[in-house]
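All protein chains of the complex are present and in place, except for one that has been dropped.
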């Protein structure tokens, strides 16, 4: 931590950074259901005002409880509330870094770097937004509802999960006035065919101006097809192993189709949100 | 810690170890004066019964508070009380490992390896023992008083320090019925000449059967001279960087005079207590 | 007031801290003022376009990392058009890192990047020489000497030779680079390593093997910096695992005139300005007037390198 002490001094005010590297105070870190944790940090309003839905922070997970993560871990912004000075993350405990995060509690501090990357875009004439999310993908898509509400757009959230009891963020979406459709494996409603039927109905009934999704190959293919069929644009948030998170190391690339060619783009810099039609199933 | 789980099973009872590798519970870890800490661990009586004054334990200092010690750290036994199931260490916070120790508190556990090395010997006909100790050397020499008391020998402890307020273990020695002589730099009594005078008087008045000291070149030379002059045997506890602590790696050697030749002996195995006349000032 | 400036041959740097190639780009300007740095060192480029290696391109190994990025490159044209102009806005010298698969291609690129705005060329001779069984130029003294001679003829700019730790002949390679015309040695690049995911039984890197960087590399790079400073008469720039001002001091004392910071920037993107501030504070508090007073001050009792190496081998 001593290493960070001089940082502020070294950055001249004339070149104020667009990206913050900061120790933030942990306000809470609590389970959302059996698999996910919500981490709430206190953050300065100036930082939160720069955040956009779909962007992420690069977290310096602590060395604690036998865990010794080294690289930072990327985490989508789950919520940002300049008025309450709160920055939220929703994470799944999977390996060393997230296990270390799990140990954080009030009074601890966490070093974050961000906001990073390109967030979702909501064009001026996009009035009905549809997001399709599953699992931890909700963390990434949830703040889109926040943004839609701020911009006065209509949002339908199709939330998918293994079973009704692990469906997350329903209240989050409801509070923001979104329409909610839930589908689960347990009820046999989460299949691609049923999703296609549901979305076709949405398009027919209310019209859809844009799709948003993240992470799943199955959903990507479905929405790419629907988008092409009905000429509806869309965006997808993607993941890749990261080191710098800033665009310097070129480790986080993924292939995209652009102007008939296949090009590598950096998830941390050109992404994590990409044009849905340019994304390539993997 | 999971790594240690299977250890007990792997050691067949037929080959019961002489050396224990164990997680022990911390009972307390408190400052003795501005510079030293006393660490008290709960230890099984079977382990404590194997301990001898002058032996040491090899401590696996925790990774905590930004400290990441890797190798174990050797620490003399400061006290061992089978009846109370307590093992005591007295340490000075100097670097990464001891800074990590400093973080320990009740309910924490510390992995220890020991007892290790050769302790002090008290021959049957040694009735008046004289120890000369300074600073953290007291940690090593203190349990000699314990042993002397158990064996019913007379002990004079000459305790040296910078100033009277950092004199340590006086009560420890007093409780064990030792005679105490204190000398300090502040009072100008800790010089070699004064020590020589004090010890010469002790020899003249009461007779001295053995000297014990540790760590200081100045004291070693003085006691070697006095020992030679009056044909009084002595022992010295020495320090050296260690890796294994068990005699395997040969990193902890020091030179000694033995039968007219200079030989390297391992502090962890042939020591840390050595014949005073064989030791070489460094 | 402490003087942090150092000279690398004819080039004066206002402080000895610069980024390591491949761990720095224009993007870092989002985080702090890049003119804080002693110099700017760009990611290695090749003449033509290259895609780079399959993903995953990084993984973590105890307290350090492996990478196999594979030098994706937009080619020299795009570099001259877009990258070099970006750095015009800064006063810090611009060091351009290049590499090539053959000595001739390498030399051609070297002359192509000898343009206005470039202050020195770092030649990444840790890259493979396809004319010689695919081993990096800097693994052997002979191939090091040959490529350096060609590169020397290709430019009038200062040439910094970046050495590889994948060799048993560091002092010999250092001398060969100097004899071939290097103006400075950058010591060192990453060390070839590997990690396997035991659940999937797949290598953790898409490319099977990759280069180790970060704290694990430090004692190896420090040894090399020391060996190079003893073996050669040109400045040495230390690189490998440097993460704080203390590490910088260690390299300076060992004989390096400046250092590059790589992986540490991934962990803490403001680490370079922090190190510069810490270094200044540290020298001030110890009453050291100039960072140059530290260079090569290791108390090594003039030990004979050959003997030391012999006795060191376990």
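Read from first to last, the chains carry the letters A, B and C; within each, the first residue is number 1.
Here, a residue touches a chain if its C-beta (ideal position, glycine included) is under 8 Å from a C-beta of that chain, and two chains touch if they have at least 3 such contacts.
Predicted, not measured: the structure shown is a model, and the values here were computed from it.
The chain that is not displayed touches the following shown chains in the complete assembly: B, C.
Screening C:46, C:83 or C:124 for touch with the missing chain picks out C:124. When you scan B:43, B:145, B:226 or B:244 for touch with the missing chain, the hit is B:244. The omitted chain makes contact with just one of the residues C:108, C:281 or C:298: C:298.
Residue C:135 is the one among C:135, C:152 or C:292 that touches the chain missing from this view.
Residues of subunit B that touch the chain left out of view are 3-7, 9-12, 14-15, 17-19, 21, 60, 68-72, 96, 111, 113, 240-254, 264, 269.
Summarising the interface, subunit C meets the missing chain with residues 22, 44, 53, 61-64, 66-71, 101, 124, 126-128, 130, 133-136, 139-140, 164, 166-169, 189-196, 198, 200-203, 207-212, 215-220, 222-223, 226, 241, 246, 249-250, 253-254, 297-300, 303, 306-314.
Keep this in mind: only the chains that are shown with their structure count from here on.
We define each chain's centre as the mean of its Cα atoms; on that basis subunit B and subunit C are separated by 48 Å.
Between subunit A and subunit B the centroid-to-centroid distance comes to 58 Å (mean Cα coordinates, whole Å). For subunit A, residues that reach two or more other chains under the stated contact definition are 68. The multi-chain contact residues of subunit C, meaning those touching 2 or more other chains, do not exist; every residue touches at most one other chain.
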